[in-house]
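Chains shown are a subset, placed as in the full complex.
In order of appearance the chains are A and B, and numbering begins at 1 in each one.
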Amino acid sequence: MAKMNLLQAINSALDIAMAKSEKVYSFGEDTGSFGGVFRATSGLTEKYGRHRNFNTPLVEQGILGFANGLASQGSYAIAEIQFGDYIFPAFDQIVNESAKFRYRSGNEFNVGGLTIRTPYGGGIAGGHYHSQSPEAYFAHTPGLKIVMPRNPYMAKGLLLSAIFDPNPVLFMEPKRLYRASTGEVPEEEYTLELGKADVVREGKDLTIVAWGAQVEMAEKAADKAAEDGIDCEIIDLVSLLPWDAETVAKSVMKTGRLVVTQEAPLTSGFASEVAATIQDKCFLYLESPIARVCGLDTPYPLCHEKEYFVDHLKVYEAIKASMTY
Amino acid sequence: MAKDKQHQLEIVTEPKFIDGSALKIPMLQILKEDGTLHKGAEAPKLDKELALKMFDTMQFIRILDERMIAAQRQGRISFYLSSLGEEAASIGSAAALDDGDMIMGQYREQGALAYRGFTVEQFMDQLFSNERDLGKGRQMPVHYGSAALNFMTIASPLATQIPQATGYAFGQKMDKTGNCTICYFGEGAASEGDFHAALNMAAVYKVPAIFFCRNNGYAISTPSQGEQYAGDGIAPRGVAYGMKTIRVDGNDILAVYQATQLARKLAVEEDEPVLIEGMSYRMAGHSTSDDPTGYRTREEEEEWRAKDPLARFQTYLIKKKWLTEKDAEEIFAEKKAAVLAALKKAEKVPAPHIDELINDVYDTPPKQLKEQLEQLKAHIRKYPEAYPKTASRIDGGEK
């Protein structure tokens, strides 16, 4: 075990994957010997050579097109998109290509070796274009897996699973936590199951569902609620596609109350999917409406970020409102 | 003249704008329209067997296209898309490749696929979306694919396969396979951003890829010159990316064959990606959904009919005494019979089983998807008359 921050955990996963198989490639804008603007890929060129970890020209649709082709050839392609906000030029290659590659060919071909890494989220004074949480844009896409770790330990194990999973995986890294989140992480290889939610804390009064960096807000809110004697169960969804509705439903059948929180704007976010599914599965158990605690329906602003941010106080208020409904 | 040190650029002190006229790219043509060789031109080395295989394939595709357009009109299949007039481009280039080379097509390269050995039955199974279709009936007709034949499954979104070809070729290079990837696309698709990404990346990474642009004058109704682009076609773009480039007469199978053969050498032996622009003409409508009389003249079509690649090659082969008129007629008749027989057989093969609906979304169906299928099947059992094709087979019943 070693103390690592989230970036180091990612870097360690990439390192292990590249050591494990010669067919693992890592690339993106500035990800070559420079190691990426966040340095997630640093050291990899020195270790594995400039043909295994390299810079791409500045073209996200090309990065994903190239990655799809490389994965279809049987390689493991790990493509970094510098910021989640810049993934949209690659939307067609991801949604119409990666996700449908196996199905449309009747399994003659697949891009299972593809992993897309991208930092997402706010809280870093990044304004419109360095703060978005675009996961819901992808969650409507059968064929894709979506994974979002909340801390270094999860990040490493999940990324290793994602890289070698036989399906294309979108792996979204909470950049606010890149350096802020540290913890004990095994130095060797280990994997964590995709598609499985993680009960971070057990409780009996109310369930909070979150993913990625937002789990921290859920925890802080639960701590505060505990002072009021409210006992929250916290579920980290971990994977948004396919997602583990059973674990959430089981929890809500126990607690009778659900608060879902996400960084992204409210409307048509993934919290809506969770609420829609759980009201159906747990209809007779619910004691109050499922609450969604989300960003406002505006672009992500710079100057009122503190107010816009979905902090623990907002989650806490939703918990209280649900308890006193 | 002075040179700039950092950029190694020539320095000029008078402003001079340059434009497309600075770079006009000629067209390689070996066989004239009348099927004879240009004076002084040398035909590529091509033995009789190979030449006849190429001719054979051209004949087959010509008949397949004609018959399937008719089948669509009769309502036997939902859609078809022919390569009439462009057979030389895909067959001539495919013939210059190794069977281990990957082919990534747009949708009008049935010639390359047939050349690789896709059988007439396999064509029909796909066209009828039956349970023998390798694609499991999931895509529209003409979206063929075969892993065994290294022919990537066709998909409708245009140009997406071009950067994929760059990535595939990169993998081939790293694996030291000695193979390359050929990627076909239309001059219309070359307007997409993916084209730009693909060629630039290929030039930067020096991958063994051949980008073959079929410039057939139209993208559905949109004429290439002046509405798709203002420059001298697609070839100059290769030059701009610093990529080896050549333009050929796409209706001259000898020119196509020779250019592709040399391109393959550059790709495989020197890791030099190559752009080939094949000039041709889409003789039929864009697809069976299209009627070209709305946007072009009969005269224009007639002008191009005179350049027919099949007739041109046939004349050449006859002159060369590798073929007689009678041989050609026999091949034609034989192909026609095979197409008709396969068609009749394929339309009787049932559709894939409903259980296939959820396979291959992921490597294995997730729980939720299995539940969705079970719900659907329960629903069909409840209303068998509403889903007659499926209801009778849903629980393993007779096909």
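As a convention for this text, a residue touches a chain if its C-beta (ideal position, glycine included) is under 8 Å from a C-beta of that chain, and two chains touch if they have at least 3 such contacts.
Only a predicted model underlies this, so the values are computations on that prediction, with no experimental measurement involved.
The stoichiometry of the whole complex, written in the labels shown, is A x2, B x2.
To be clear about the criterion, only the chains that are shown with their structure count from here on.
Chain A and chain B have Cα centroids separated by 39 Å.
Chain A makes touch with chain B in their complex at residues 23, 25, 51, 56-57, 59, 61-62, 64-75, 77, 89, 92-93, 96-97, 100, 102-110, 112, 142-143, 145, 166-167, 195, 242, 245-246. For chain B in complex with chain A, the touching residues are 102, 104, 133-136, 138-139, 143, 145-147, 152-153, 155, 157, 160-172, 174-175, 193-194, 196-198, 200-201, 204, 359-363, 366-369.
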